[in-house]
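Left out: one protein chain. Kept in place: all the others.
Labels run A and B following the written order; every chain starts at residue 1.
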């Protein structure tokens, strides 16, 4: 099957178009570096596959996500490339377009954001642009899908490569033909493209070239050419010379195909920024936004809906099931596994679906509005003082939803040590699975201040992460070399309902699916462990295998306030997925629903112990899926183990401080 | 003068980028920002925090430490 690649600058709408052209849905947002992984989908017309690549500015990669795009172009062979171009930032975008033209595959330009350009008084003559570049140009609005049909139509026609070429001047052209001569004629690359990229300092291309030309010769050729360029006095380095020549050509293209009318439209983005990035209001406003999100998630909207759902599951739903089981003549064993195992375990987690969806809705809203990049900007000062980068705040906020995509989002951080630090600390972010534990305990012990208590845990997670960042970055992850922080601040836009709802659903469906699959399986196993014991089946809960396992580690938890086997068993199973903590508790305390469980918990925990337990659940070991991602992203067993061990240690220390300190202060 | 001394709302031309780190220079080039570009200061966060700047209708953020190393002249 043909494969078609989507390439372009970051945040130009590649993934939006991808979602429109295929039947799939991938994650979109309004900041640089939403897509950090290549995505594949089948074209709606059915005859080709479409590959969505992470955004790049040029073919010479700086960060890990950019490397993925370049590696794709180097190692696979797309039959056509769709280059999405941001019409409002044409000059910058065309720099990549020209490199893609030189790549030599048939190219199709999707001209996006023409509306923004128009509002700035910029009018682009598409026909002229197409003629000057020698490739078709299709105007699109990726977010609404307009122009998709034309794209599909163009893709259906037989495409030929453009004949577009830039004359880089005698010195460079000489070097290009020298490389050309030394390469075999049957290589699957355009020699000219390889040569230009190499001379531009592209290390990925250089590595590739060194398979055919000895590295010594390559270096010699590079230095010789660079010296010649220096001697002309035109530029200090080869890359900047090539950039300059290319840029002159772009300017002349724009001069011919773009008309600028002076038009002073209101710049809403700047107006909004005047408030949101205000010297004094910026950070307080961000905190206020987060507080409002939690108010909605818990007090105002989420908890009332969850209570309704809880009532339904424990009332009509389980009554109906009991009746059905009795009708089928089920034995007490079957009844027990269904009602005390599955209903308690799965139901106990499912009731939090409303809260989780509401939280995801707001995270999606943050992502789509353009505020995300501003948060990174606001936080950079704080983050850089602990050896991190403002950009690391984006993975952290995504981590509030789920740590796995959060850790992957760290790919956009250019500096390897800052990236590693972000990966190691992201698991401390309180993900939605942990929310179930807070929701349960906060409702049981801190009913009148639920969102405040939960917010305090989120703050605890961030403060802990920052303190540890400082510790790590000033000891074993020390780096002297300058880090980079250049962040694009995209124009704000009003999120569309369609995109918001879709994005919320895509994030939340994993949680629902997990409840139906893994939590189901886990509940059955946990129930079985609580039902069986050394003396046989249907034993007293305290004599069950689960109690024996829990007791084995309970002693360890005594100093931090919850030395009972129930807590031990819940935390142990929670390593697989943190929602399981709630499932296990429901099963252990044999309560049909969370309201009843909240009552029972009061007999086993004091408020202080409950808070200590929540803090411990927040920080102790990343879940299994997160551990796997850390291993993949760091490619190191050592760092993976480190992330588990340090989390356990810090969780214990903090819970110890909370519990013993709280007791000293007279809490209980 | 340096970019860090630029007053809010004013425009300046970049004269010298050679003192900033190569990584940052490369990213600025990616955004089409080089010597000769006209830059405008939109915001400056407190405590030597980040700067919000604008070049060619595109907003971006930069650290104080980098802005201090960029030589500009007011236009």
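Convention: contacts are C-beta pairs under 8 Å (C-beta built on N, C-alpha and C of every residue); 3 or more make two chains touch, one makes a residue touch a chain.
As a convention for this text, contacts and distances are computed from a predicted model.
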Protein name, per the UniProt record, of whichever chain is missing from view ("Carbohydrate ABC transporter permease", "3-methyl-2-oxobutanoate dehydrogenase (2-methylpropanoyl-transferring)", "Flagellar biogenesis protein FliO" or "Spore maturation protein A"): "Flagellar biogenesis protein FliO"
Residue of A:398, A:489 or A:629 touching the missing chain in the full complex: A:629
Full-complex contact with the absent chain, from A:329, A:536 or A:666: A:329
Chain not shown: contacting residue from A:414, A:488, A:579 or A:594: A:414
Among A:21, A:108, A:290 or A:337, residue touching the chain not depicted: A:337
Where the unshown chain meets chain A, residue by residue: 24, 37-41, 51, 62-64, 67-68, 71-72, 74-76, 200-201, 203, 236-240, 328-331, 333-334, 337-338, 342, 404, 408, 414-416, 419, 481, 484, 517-518, 520-525, 576-577, 624-625, 627-629, 631-633, 635
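Everything below uses one rule, namely that only the chains that are shown with their structure count from here on.
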Whole-Å separation of chain centres (CA-atom averages), chain A against chain B: 29
Of chain A, residues touching chain B in the complex: 57-58, 62, 88-89, 91-92, 95, 120, 243, 269-270, 273-274, 277-280, 282, 373, 376-378, 380-381, 384, 390, 414-415, 481-491
Sites on chain B touched by chain A in the complex: 21, 23-24, 26-32, 34, 42-50, 52, 54, 56-63, 66
